[in-house]
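Of the protein chains in this complex, all but one are displayed in their positions.
For chain A:
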Amino acid sequence: AGYQITQQRVPIAVNGSLSYSLCIDNKMSQMVTKTVRIKQIQLEQDSGKSLHDDTRSQTLVDLNRAGVGLMEVVMEPDMCCGEEAAAAVRELQLILQTLGSSQAVMAEGQLRVDANVSVHHPGDPYGVRTEVKNINSIRFLAKAVDYEIQRQIEELENGGTILNETRAFDSKLGCTVPMRDKEGKQDYRFMPEPNLPPLILYDAKSLPANMNHQQVVNVDWIHERLPDLPSVKRARLVERYGILPEHSFTLLNEDGLTEFFENVVKQTQMKPKKVIGWILQDMLSYLKQHSLTVKESPVSSSRLADLLNLLEKKEISSSAAKQVLAELWKGEGKTPLEIVKEKKLELIQDQKELERICQAVIDGQGNEVLAIKAGNHKVLNKLIGLVQRETKGRSNPVLVKQLLEKKLSE
């Protein structure tokens, strides 16, 4: 029972496409671009919700979201697995967030995804599809799709058939179950809404002269005012900073991370290509470990920049820098320089001191020296490591290597 307005006959847009990227392997080192066709986008009003309270045998009606504008994006079955579905939806989510159309947080119901899944042998027509609902995150979307694909394959291989039904994803059990079918095939008895005049979309060419531009929708006008979409932003990051495409994906995927990265780059002499490693490996993993967002990071971009400057100026080694970062992460308010002084992490600048230590190591590692002199240069690393240990990480490995090589060739 009830009332809803939807674009049933003439959707606002048809025949679109969405490009998204996938990693070929798990290492984020190779990305491919894929496309999924968008059949149509239609506008509608959200309806109210019924909450069934079986204990008290009552139904509660929640009208809080009734009437809120919805946009339904219908994709063609161009995706082949959970990963692709997740990547496509993730990209869509980013685009919507960039445009300001929606915050698209699935857990809050701002973005709702129903997956239609079918299987078939290559060359055969598409199989019967099931619709999977109740998916509350992108991760669950991938799981639900993959589960359903497996389920259908197993069913068919066992001689069964697939029903054209609606199933719900159970996130606890990680499987799909048939949904309680209350409605059956409903005849909605739709009629054109007389209170809404026809929506006509114009572009610069078709716009009639003398029309008050506030009264019409001019697609070109809107197009000119679009903010940079994620794909543009990513390309720009790659071009500007010389980072890899997959880096740009990670930057955009994490809310606030791009800004953080750019702020660090501004405040440090270290090249962006090097900074990115600190951002994506060190910072990001700390954030994930502590379930923090970029905004909640105890290490600010200027703090990190200070640290990286110390590293760049060769005042500390990179392993020392990592130690400092760990200390910074405690959020006690100390500056990198203070921590370095406190923990005596400065690189030994005294050349003579370093030479003495190198010599001591060489003197103590007779077999290794022989091996190196015989041509096995990999063993040099062991010596470098020993020097590092002696100096408690306070020696510059490049310089140490030079000194050792010089000594060994004497």
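To be clear about the criterion, a residue touches a chain if its C-beta (ideal position, glycine included) is under 8 Å from a C-beta of that chain, and two chains touch if they have at least 3 such contacts; residues count from 1.
The definition used in the following text is that contacts and distances are computed from a predicted model.
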Record-based protein name (UniProt) of the chain missing from this complex, from "C2H2-type domain-containing protein", "AP complex subunit beta", "Amidase domain-containing protein" or "Centromere protein N-like": "Amidase domain-containing protein"
Touch with the omitted chain, as defined above, among A:Thr55, A:Gln215, A:Asn367 or A:Ser409: A:Gln215
Among A:His121, A:Arg189, A:Arg225 or A:Lys295, the residue in touch with the chain that has been omitted: A:Arg189
Candidates A:Val14, A:Val61 or A:Ala326 - the one touching the absent chain: A:Val61
Among A:Gly159, A:Pro197, A:Pro227 or A:Gly333, residue touching the chain not depicted: A:Pro197
Touching residues (missing chain, whole complex) on chain A: 1-3, 50, 58-59, 61, 63, 187, 189-191, 193-197, 212, 215
